[in-house]
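Every protein chain except one is present and positioned as in the full complex.
The block that comes next holds chain A.
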Amino acid sequence: MSTIALHDEHNHDHADHGHHKETLISKYIFSMDHKMIAKQFLITGIIMAVIAMGLSILFRIQLAWPDKNFPFLETFLGKWAEGGRIKPDFYLALVTIHGTIMVFFVLTAGLSGTFSNLLIPLQVGARDMASPFLNMLSYWFFFLACVVMMSSFFIQTGPASGGWTVYPPLSVVAKAMPGSGLGMTLWLVSMVLFVASSLMGGINYVSTILNMRTKGMDLWKMPLTIWAFFLTAILGILSFPVLVAGVVLMVFDRSFGTSFYLSDIVIGTDILPNEGGSPILWQHLFWFLGHPEVYIVIMPALGISSEVISVNSRKPIFGYHAMVYSLIGITVLSFIVWGHHMFVTGMNPLLGGVFMITTLIIAVPSAVKTFNYLATLWRGNIRFTPAMLFAIGLVSFFISGGLTGIFLGNASLDINLHDTYFVVAHFHLVMGSAAIFGMLAGVYHWFPKMFGRMMNAKLGYLHFWLTFIAAYLVFFPLHFLGLDGVPRRYYAFTEFEFMKKWLTVNVFVTWAAIMAALAQVAFLFNFFYSIFKGKVSPQNPWEANTLEWTAPVEHLHGNWPGEIPTVYRWPYDYSKPGHDADFIPQTVPFSQTMSSNLPHDFEGNEEAEKIQRDWELANPVPENKG
C-alpha cells in the first residue's frame, strides 16, 4: 500500500506544477498521455482494419467471379491484376496480408492497445501508465510495423504470400514464390517491430495493474475488463518472445544460410545445400505464440463485453469470481494447446492425442463464460445501446464459432477438416467476428470517455444490424464448403468438378461481404463525424459504476483533478435492492448505502457488520418494498 501512497503524492506534485508546455507535437504525436495513445492505437487500428477489409473484398471478388474481368482492379493494382483479373500469386498475398493485419494489427494492437491503454489507468485509478515513455514507444513501434507491412505492396515482387502462418520452406526459399523474396523480409521486420511494441505495452499494463491501483482497489474489486487486459498482457509477455525467436531464426535461414527450418529441399532439379533442419520446428514456435494469440485477441473482447453487458442489463455480472477463474483457466490452458494446429502436419501422432485432450478441456471455461453471460441477461433490464447490441452479437458469435471448435479440436475429425473452409468459418466467427464485435462494443461504450462526445445511436443500430446479419451470411455457409472438402487459400474453384456447385454460394458470400463492408461506412462516418460534431457527453452517460466515469469529461493529464478517488466496493452493484438508484459507483462508501448493504459486502469485517446490524435494527425495512 505504501507504493500507492507514494505514487499519489508524486502525482499531486505533478498536478500542482500545472501542465507542461504542450505543443502540437507533444500533445498529438509524441504524446505520453495514455488517453491520447489509446486514441492513436484506435485510429491506426481502424485504418488498418479498413485496409484489411478492402483486401478481403478483393479476394472475395476473385472467388465469386473467377472467370470475369474487372478492369477497375487493374486500375488499382496494375500488374497484379493484369486484364482485370487478380493473379494467383497476388491472391495469396491478399489472403496473407489480410490475415496478418487483422490478427496482429487490428485485433491485437487495435483492440488490446486501445482499451488497455485507455481503461487500465482510468479503471484502476492511476494518473497514467507505469511508464508513459515506454507506452509512447509502444505505439510508434506499432506504427512503424504497420508502415513496413504496407510498404510491401509497393515493391516489385509483392507482399509476403505464404499465408499468415508463413510456413517454411515456402516462405524461406525465395524461389518458391515471388512473395518469399523482399516481401517476406519486410513481413519479418514488421513482425519484429510489432512484437517489440506488444511487449512494451504488455509490460506496462502488467506493472500498472499490479502497482498503481488506487486505495481500496484490491484485485477482487477490479472490473472484468482489467482482469482480461491483465491476463492478456501476461499471455503476450510469455508468448510473443517465442515468436520473435522463431522470426529471428527465419531471418537467419533466409539471409545467412543457416538451416533451422530447412532440409532435403529440391526446387525443380536445384538441390539446396541446407541440411538438418525441420520445417515442423517453425510450426511449433509459431503456434506456441499463435494459439495464445487467439486468446490475446478474444480475451479483451470478452472483458469488454462483460462490462458492457453488466452495465446495460443493469445487473451485476453473474459469477464474477467464476468469470475471473475461467479467464485464468483459459490463460493457463492456452499455453498447452498449440499442437491442435498441427494434428496432420506430420507431428508425432502420440502428441496429437495429448493436444486433443488439453484442447477440448479449454472449452469448459469458455462454456462457463457463455453461461454466465446468459445468466447476466436473465431478469435484467436490458438497454439496447449500440455497445450492448454488439456485446450480445459477440456472445452469439462466440457460441457459434466456439462450438465448431469442438470439431476441429478433435484430432480424428480434424483429419478431414484441417485447412478447409470449415476452419476459415470457425475462426472468423470465434476470433474474427466475436473480437471485432467486442472492439466495436468497446468503441461505442467508451467513445464518450475518449472524445467527450457521444456517437449517434441510430447509425450505431444500423451498423450493428447490417454487420451482424452480414457476418452470419458470410461465414455460416462457408462451414459447408469445408465439410465438402474444399481447401482454403484456393485461388479459384474452377479446376475441380465437385467445387463448381459452390460457385453460387461464393457469389452470395461475396455480396454479403460487400454488404458488411459497406455497413462499416455507417460506423466510419459516425466515428469521425462524432469526434468533432457529436453531442457533448455527460460525465457518466451509461450510469456505470466503474472508476473512469468519475473522471471529468475534459481530458487532463493525470485524469482526476484532485485526489484519485478511493474505491470501496466491487464494480457491479447494479439494481441493488434497497438503493434508490439502479447503480452504485465504486467510489460510494458503504456508510452511504446503509439501506442496501448485504452481509457479504463487508468481507468478514466484524465492526462494519455490527454497525450495519445496529443500523438495520434502528431502521426496519418497510413490508412490501420493491
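Methods note: a contact is a pair of C-beta atoms (placed from the backbone, for glycine too) under 8 Å apart; a residue touches a chain by one contact, two chains touch by 3 or more; residues count from 1.
The rule is short, and it goes like this: contacts and distances are computed from a predicted model.
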Absent chain [UniProt protein name; select from "Mannitol ABC transporter permease", "AAA domain (Dynein-related subfamily)", "phosphoenolpyruvate--glycerone phosphotransferase" or "Cytochrome c oxidase subunit 2"]: "Cytochrome c oxidase subunit 2"
Among A:Ile47, A:Leu144 or A:Leu462, the residue in touch with the chain that has been omitted: A:Leu462
Touch criterion as defined above, residue of A:Pro169, A:Gly183 or A:Gly290 at the omitted chain: A:Pro169
From A:Gly54, A:Gly353 or A:Pro538, residue that would touch the chain that is not displayed: A:Gly353
Touch with the omitted chain, as defined above, among A:Pro159, A:Pro316, A:Pro448 or A:Gly534: A:Pro316
Contact with the hidden chain (one of A:Ser31, A:Thr114, A:Ser400 or A:Thr587): A:Ser400
